[in-house]
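Before any comments, here is the structure.
Complex shown without one protein chain; remaining protein chains in place.
Naming follows writing order (A, B and C), and every chain is counted from residue 1.
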Amino acid sequence: MKDIISSTECEHLISSIELMAHHLDSVAKSLDKEDIRQMITYIMEADSIFVMGAGRSGLVGKAFAMRLMHLGLRSYVVGESTTPAVRKGDVVVAISGSGETRSISDLGRITKEIGATLITVTSDRDSTLGHLSDTIMEIKGRTKNDIGGYLERHMRGEYSHLTPLGTSFEISSLVFLDALVAELISITGASEDDLKSRHAKLE
Amino acid sequence: MKDIISSTECEHLISSIELMAHHLDSVAKSLDKEDIRQMITYIMEADSIFVMGAGRSGLVGKAFAMRLMHLGLRSYVVGESTTPAVRKGDVVVAISGSGETRSISDLGRITKEIGATLITVTSDRDSTLGHLSDTIMEIKGRTKNDIGGYLERHMRGEYSHLTPLGTSFEISSLVFLDALVAELISITGASEDDLKSRHAKLE
Amino acid sequence: MKDIISSTECEHLISSIELMAHHLDSVAKSLDKEDIRQMITYIMEADSIFVMGAGRSGLVGKAFAMRLMHLGLRSYVVGESTTPAVRKGDVVVAISGSGETRSISDLGRITKEIGATLITVTSDRDSTLGHLSDTIMEIKGRTKNDIGGYLERHMRGEYSHLTPLGTSFEISSLVFLDALVAELISITGASEDDLKSRHAKLE
Partner (left out) sequence: MKDIISSTECEHLISSIELMAHHLDSVAKSLDKEDIRQMITYIMEADSIFVMGAGRSGLVGKAFAMRLMHLGLRSYVVGESTTPAVRKGDVVVAISGSGETRSISDLGRITKEIGATLITVTSDRDSTLGHLSDTIMEIKGRTKNDIGGYLERHMRGEYSHLTPLGTSFEISSLVFLDALVAELISITGASEDDLKSRHAKLE
């Protein structure tokens, strides 16, 4: 193995990053602006915003909730210690590539029973979570057709190596949600100084 | 505010995603292959791999540690419940954009006292963590010079709005670390089936 | 309110602690030794031990999993970053006062589908989780009959104030699980030095 490592030109690594860049460009083009406007409206009018996801989608959710807090909004991660009960008037954002994650769709159902608003960030509009949601924010999954030109030559036949377990949804939704925060900053006129003053000093 | 939302063409959002795609392309070009090979060697030879970071960099670390576990490596997140003591022969991966995060550089110092290997993923090689480390994996931060062509026209004057608190390092390092996993999969010959069998069924 | 605070003799606080001490004495008397022996056997023979619980019971589980790791056993908390998939040969310990916590009983069902061993620590043997389990470790809940003598006089009529949301189960199960670790230490002959060497130095 030492030989393999010492001689690698890191092609898989570099192609993976380029492929992700390429994929993000196509995500940017495919977003539904009406859904974005709806999602922004729900978030700006919410009493509190709760975020949930399982596994790596849960980490994406935490990163988003952290930014909403920096922005001055009342935000919580489902399952953390001091997260209160969800009430009518709150918004719950679910993150699930397949839209079928069992624990998350169960919580989506409870969200609707409570009468709160459910937004799902997913690659599959036509899923359990999709059907439960008030707004679906669809983030295109990476498909074979994304790949063109020299990337196609590099990647052919090894596609599955480059997307172990579908990492592209998580990164795309993280980038999308950070970009949504940029839009919220522009709308609310929050300055970077505002954000910095809310940044945790104890960590 | 309702008017602003209903009329927005989501330019900030879309530009942010495109800018990130652009940035990732330039990260792919700027990586030091010798440092990557060194990092891979340390990881493949480690008894256990520990990952640490504060705030959103901590979330990036968790996502990376999760993937290493899927790959069949013994990996831990510093601070989680059942993470054991670090010993000689282990590798600690620190993630810090500035390389100056106090709590993380303190732990970096302890890592070196124990005699374990310290790898830092950072934008600043010339930092406290950088100076402590056995290998530095430098991930280019986003700079004004990244922006060219039509993005430059879109973005001018609003640059700071689009990178609230330096989000580009965290996303770049997440994409880099996922790409490193793709390289590790290629080197070790792990199949997607191997990965799936280690995926948590309880979550 | 300032007046109330400055004049309080802290009776509720002190009575609560005494009541908990009293309750622990009655827990010690009520434990089923055959169930304890069964639980110890399962744990000592497990490939890996997984612990799960919701809310404060989840924190009790984390504290227990941490101690098992100190003891040199391979232990994980369900839901943490690097927790692998459960397999046959593993033991899953569920902690749930009522035995009815939805998310935990769902995971209990999956545990049995996988063919792993399920142990439930609960106040109610006759519950959903109880019926799924290979071994039930019943921890007596606090009842009115616990209270006698001077405590009874202090407490009468204010009982519900002193057990907000049933805190007694969580503390009793934490004390029980720590005591189980003491028994495991005695059985395995692990010394305090062994334990200390596994104590995380990075936290």
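One rule holds for everything that comes next: contacts are C-beta pairs under 8 Å (C-beta built on N, C-alpha and C of every residue); 3 or more make two chains touch, one makes a residue touch a chain.
Values in this document were obtained by computation on a predicted structure and should not be read as measured data.
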In the full complex, displayed partners of the excluded chain: A, B, C
Of A:77, A:129 or A:177, the residue in touch with the unshown chain: A:77
Residues in chain C touching the chain absent from view: 1-2, 4-6, 8-10, 12-14, 16-18, 20-22, 24-25, 27-28, 31, 33, 36-37, 40-41, 44, 54-56, 59, 62-63, 66-67, 70, 103, 158, 160-162, 164-165, 167, 170-171, 174-176, 178-183, 185-188, 192, 195-196, 199-200, 203
Where the unshown chain meets chain B, residue by residue: 79, 102-103, 106
Where the missing chain touches chain A, by residue: 50, 52, 62-63, 65-66, 68-69, 75-86, 92, 107, 110-111, 114, 197-203
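In the analysis below, only the chains that are shown with their structure count from here on.
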Same or different residue numbers at the chain B/chain C copy interface, by half rule: same
Superposition rotation for chain A onto chain B, Cα-based, multiple of 5°: 180
By number of C-beta contact pairs, the top two chains: A-B
For chain B paired with chain C, centre-to-centre distance based on mean C-alpha positions, whole Å: 37
Centre distance in Å when chain A and chain B are each reduced to the mean of their C-alpha atoms: 17
Junction residues of chain C - those touching two or more other chains: 79
